[in-house]
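Take a look at the structure below.
Every protein chain except one is present and positioned as in the full complex.
Moving on to chain A:
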Amino acid sequence: HIATSLPLPSERDHLRPRIDLIVFMIDIKSKYSLRNVEASLAYVDASFFLGKVCFLVTGVGRVNACSIDTNAVCKLGETYCSPVLFCELELEGIRVVTAQRLVRMLQICAGHIPGVSALSFVSLMRNSDDD
């Protein structure tokens, strides 16, 4: 399911399947996309931030068109205990790899991989901070 912002319209709540993973997409060329994501985060229930949220920064191939401070995005990831992935959608190879990563994360969040749950993402992030 793709939405341009949150909250999702309430009319379709009863038809909507369970949400296992939220990927917030930030376009490095658009300050607006970052502000939009920041505003939408307020509508996400706290339980999602236990490994079911991730930030995907796109357009990183074009450093010269950068409108966003990447430190701010990394801080956002730290604040919300969620991983930040960087990718370039215009390159097919990277697009495919990124999609595979997201699907893998989704499988874990949906509980399809025995022995690993979404909470693993949170503890992985904590470990890198302690180093």
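Side notes on the structure shown:
Convention: a contact is a pair of C-beta atoms (placed from the backbone, for glycine too) under 8 Å apart; a residue touches a chain by one contact, two chains touch by 3 or more; residues count from 1.
As a working rule, contacts and distances are computed from a predicted model.
The UniProt record for the undisplayed chain lists the protein name "Centromere protein L", from the options "Trafficking protein particle complex subunit", "Centromere protein L", "Bromodomain associated domain-containing protein" or "SCNNG protein".
Screening A:Ala3, A:Ala72, A:Val96 or A:Leu124 against the full complex identifies A:Ala72 as the residue touching the chain left out. Note that of A:Ser33, A:Thr58 or A:Thr98, the residue touching the chain absent from this view is A:Ser33.
As for the chain not pictured, it touches chain A at residues 29-33, 35, 63-69, 71-72.
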